[in-house]
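Take a look at the following structure, please.
The other protein chains are all here in position, but one chain of the complex has been omitted.
Presenting chain A:
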Amino acid sequence: MQKEAVIDLSFDIEEGEIVGFLGPNGAGKTTTLKMLSGILHPSDGQASVLGYTPWERKKEFKRQFSIVMGQKNQLWWDLPASDSFELNKLIYDLDDTEYKRTLDELVELLGVSEQLHVQVRRLSLGERMKMELIASLLHRPKVILLDEPTIGLDIISQSKIRQFFKTYNKTYNTTILLTSHYMRDIEDLCSRTMIINHGQLVYDGDLKSVNDVIGSWKLLKIQLSAPVSELSLNGYGKIRSRSELEVVFELSKQDVLRKSKEILDHLPVIDFTIEDIPLEEGIAILYEKGGLPHAQ
């Protein structure tokens, strides 16, 4: 069965830019990255990365870019990461001193010197991801494609990895294209965001206008220990959905802390979470408002 994952998608990225690729699951983000890295051969269309057509899979091209996929690994599972690095040194034909310098620097930046000689299978998810990053960056790629690099990681690891890319981009002017469905990744790193939905580009511009729409509302989900009356729920904000013991409020960003506090004080809450509006809805809102100033 054939499914069109990406249709009519056009964009340019300048050298040294960090661009965020945002979109709900199944929007075509990963497919696009796979085409840009030459893993997939598109049925039609063109792409040029560093002057090469990715799916021609030229060796000179492969030496200059890297793709990191949060859910795929390249390290030898039963061996220490340092062994896989050595192998990559041979594969990329790296010079001894250059390799050592790069490795030391990356290990230092990511703070994993202690784990370097521990078998990969014994590392935590976050440590493993950092090792994957090192393996992908040893050859100093000019272009880095990151597919969900922080998926499944705890908040501290996520933020460390973001910090790492920020520094790395500043130091080496590396071009980075990043997909994520964590808004934080994009907010923190990217000056420019592209939103893709159903394989098409629906927005291309800075994140601020997107954030004005998507980020201006938060969802407060509460769990109650006992049912409460309709009346006692009034006055806090728009009720998005409710069942007997669970209520979801839609609160504006400015009010979220104050209103949450009131709710926690006055209602029999046993658990709560504050979340962003799901990206799919954000995109729908953007559409409805016609709020796509830079859309192509």
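One rule holds for everything that comes next: contacts are C-beta pairs under 8 Å (C-beta built on N, C-alpha and C of every residue); 3 or more make two chains touch, one makes a residue touch a chain; residues count from 1.
Here, contacts and distances are computed from a predicted model.
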| item | value |
| --- | --- |
| Chain not displayed: protein name in its UniProt record ("Lactate utilization protein", "Glycine cleavage system H protein", "Spore germination protein KA" or "ABC transporter permease protein") | "ABC transporter permease protein" |
| Residue, one of A:38, A:126, A:149 or A:199, that touches the chain absent here | A:38 |
| Residue of A:47, A:79, A:116 or A:228 touching the missing chain in the full complex | A:79 |
| Missing-chain contacts mapped onto chain A | 26, 30, 34, 37-41, 57, 59, 62-63, 65-67, 69, 71-74, 76-79, 83, 86-87, 90-93, 119 |
